[in-house]
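With one protein chain withheld, the remaining protein chains of the complex are depicted in position.
After this line comes subunit A, so read on.
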């Protein structure tokens, strides 16, 4: 593999020079086709297909046991898939050993070599037979600069903080300019503040180097804030692939809606195209193609509920989705209020809504008070009942 010099590293889009002829530009850098993985009787991956573009930052997101790490390890060649093919830059890598593939990897534990200095850790992958020492030194210095730890070169890993170790692991993985960067829950061992900071840094670095990156995480915030595209997985299948806003605003399945962000979920029945009955109340909802009469789950996020005062002086949406409610309970959560709203029109169901401090003050919302809640049509989602 070629090595990225400082000037090249600054160019935003990275090209795959060796493989250019093998696949057309802007085509898929990584093509995963129908991957199955079984551990005995247990199927960890059930026919996963996915393609990733050159320079893209993709997150595998899902609860533990969903198969995201298994998929990453298959791509890395650490746990071979049972069936299916993986192509990287037009080359079939399905059964290659890790050392014959082209990637750098950062694990949750960082796996820094404890007895080698930071410098030596980064240089580990560079020390090949015919590479001059000076070149290695320059490259190490460049990488230390890149991760902002030039002053720590002579220290041992144990002398650095978790966040610093993380960055060293990243520098080591990037030292040999791999075509693909794999990050296996790289932030989960860090405390919250450092995590938020590093999120930004990793994303920045990735943008700068233009390296195609896959990150495994179970933290939706991490995925939403870093990824170009998110692959939401559950029970060994991909539930949805999309940009952060797509998966958040237009979840394709109830699982995605539930896993990313918070939801109200109500048992409901489709009454007509684009209409749904919830506890006896007919509401308009986002377009769907479920046959009338079907039992469904209606979903709306707490933040999507719009508060109004009872006198209705404000601009108001569709009259069907305006409901007078009683504020049953209020919980102060710092940056917003979480309110539990009850209405005879919902039947037994309680609607949870998050209102800004402003709105609560302006509309005089208080426990036991009356108010009007709007369920915007486009935010009212309908999913077929599971099973």
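To be clear about the criterion, a contact is a pair of C-beta atoms (placed from the backbone, for glycine too) under 8 Å apart; a residue touches a chain by one contact, two chains touch by 3 or more; residues count from 1.
As a convention for this text, contacts and distances are computed from a predicted model.
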- Would you mind picking the UniProt name of the chain not drawn here, from "Oxidoreductase probably involved in sulfite reduction", "GerMN domain-containing protein", "Putative 2-aminoethylphosphonate ABC transporter permease subunit" or "Septum site-determining protein MinD"? "Putative 2-aminoethylphosphonate ABC transporter permease subunit"
- Sole contact to the chain not displayed, among A:115, A:273 or A:329: A:115
- Task: Have a look at A:178, A:244 or A:302 and name the one touching the chain we're not showing.
- Result: A:178
- Message: By the contact criterion defined above, which parts of subunit A meet the unshown chain? Give residue numbers in ascending order.
- Response: 36, 38, 43, 46-47, 76-78, 80-84, 94-101, 103-105, 107, 109, 111, 113-116, 124-125, 127-128, 156-159, 172-173, 175-176, 178, 234-239, 387
